[in-house]
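Working notes for the structure below.
Omission of a single protein chain aside, the complex is shown with its protein chains in their original locations.
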Amino acid sequence: MDLNAIAFWTFSTLAVLSAIYVVFGKNIVYTVLALISTLIMVSGLFFTLGAELVGALQILIYAVAIVVFYVLVISTVPEYKGKPVDGKYMLLSIPFGFILFLELAYVSLYGAWQSATGIFDEKVINEIGNAKAVGTLLFTKYLFPFEVASLILLVAMIGAIIIGRKKEDVHQEA
Amino acid sequence: MSIPYEYYIVLSGLLMVLGLIGIIVRKNIITILISTELMLNSVNIAFVAFDMKLHDVAGQIFVFFILTIAAAEAAIGLGLIMAIYRLKKDVDVEKLTELKL
Partner (left out) sequence: MENLNYLWIIPFSPLIASIIIGIFGFKFLKEPLSGIVAVIGVAISAVAAVIGFLHVHEHGGHYDLKLFTWMPLGDYNISVSLFWDPLSALMSCVVTVISTFIFIFATGYMRGEPGYPRFFAYLSLFVFMMLMLTLSDNLVQLFFGWEGVGLVSYLLIGYYHNKRSAVNAAFESFIVNRVGDWSFLIGVLLAFVVFGTLDYLDIFAKLPEAGYWTITAIALLLFGGAVGKSAQIPLHIWLPNAMEGPTPVSALIHAATMVAAGVYMVARLMPIFASSSVALDTVLYIGTASAFVAATIGLVQNDIKRIIAYSTMSQLGYMFAAEGLGRFIDGMFHLTSHATFKALLFLAAGSVLIGVHHILNIWKMGQLRKYMPITAATFLVGALSLAGIPPFAGFFSKDPIIEAAFHINWVVWLFLWIGAGLTAFYIFRLYFLVFEDGDHLDPHIKKHVHESPWNMTLPLIVLATATVVLGFFREFFFEYLRPVLDPRAMPDTYAPEATKRLMEEGLSRAEHVHIPEDAIEFLIESLTSPLGILTLLTALGGIFAAYLIYQKQVISYKWLGETFKPLYNLFYNRWYFDHFYYAVFVRGYLKLSKYLWYVGDKLIIDGIVDGSGKLAVWTGHKLALTQTGRISAYVLQMLIAMAIFLGLFLLIK
């Protein structure tokens, strides 16, 4: 059992347990905390896989920025007083979800995967490091999507501001 | 021995299904959005696992974009939830049935 394996099993188990609480938890603040936990575990998984850049970005963006969004909204909206989970839907969704999971597992474990392999095998990664590898590809081949992504962020920002505004703000401006 | 990459994909599937169940089962809109984030994460794991298997970094680049889009989507979704709350004074998804025929 090497470090990789231990790390994988730890992170994955904790991630799954946190996810279960996210899905079935009662208290919404606890749910958010469980979400943070899940996100950090996923980031850990990224690190075990060797994708350091993405792992770091995951913590930075997800576990920090997005969670802050959720906390903000939860604090604005008064407490939700009903049942957290709906019984009727649980009855149908859990079995079908389980079936779906089994199918996916079957496909992953016993399916035949074949695709074009790229140039970044382990020797190259060990030499230049993961961040440099990602950067090389990002700024040459995928430059256009990169720029478009920034545009999307801009639009989302503007959209979120307009949608989330209170009506009084509008009147005040006029 | 390293962990075979198929296990990561199974894990991804599990998290995906959990997120899906979360969307169906939960009654508070905000928690539904949280489950959505869970699903996006599972996809990220899958992408990176494939990346490592195929010796390419295009998957990680895609994870990059997914991160971006997830952030944008969370922002707008939450903005919408604020607007809906102001309109309906309620975040129970059972009450939000404007699309009912």
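Descriptive notes on the structure:
Letters are used for the chains, namely A and B, taken in the order the chains are written, and counting of residues starts over at 1 for each.
The working rule: contacts are C-beta pairs under 8 Å (C-beta built on N, C-alpha and C of every residue); 3 or more make two chains touch, one makes a residue touch a chain.
Bear in mind the structure is a predicted one, so any value in this text is a computation, not a measurement.
Here the missing chain is touched by one residue of A:Gly25, A:Gly50 or A:Gly97, and it is A:Gly97. The chain not shown here is touched by just one of B:Ile3, B:Val25 or B:Ala58, and that residue is B:Val25. Where chain A meets the chain that is not shown, the touching residues are 86, 89, 92-93, 96-97, 99-100, 103-104, 106-107.
Interface with the hidden chain, as seen from chain B, comprises residues 20-21, 23-27, 32, 93-94, 96-101.
The criterion applied here is as follows: only the chains that are shown with their structure count from here on.
Chain A contributes residues 2, 4-5, 8, 12, 15-16, 19-20, 22-24, 28, 31-32, 35, 38-39, 42, 45-46, 48-51, 53-54, 57-58, 61-62, 65-66, 69-70, 72-74, 76-77, 80, 82-86, 89-90, 93-94, 97-98, 100-101, 104-105, 108-109, 113, 115-122, 130, 133-134, 136-138, 141-142, 145, 149, 152-153, 155-157, 159-161, 163-164, 166-167 to its touches with chain B in the complex.
The part of chain B that touches chain A in the complex is made up of residues 1-3, 6-11, 13-22, 24-28, 30-31, 33-35, 37-38, 41, 44-45, 48-49, 51-58, 60-61, 63-65, 67-76, 78-83, 85-86, 91-92, 94.
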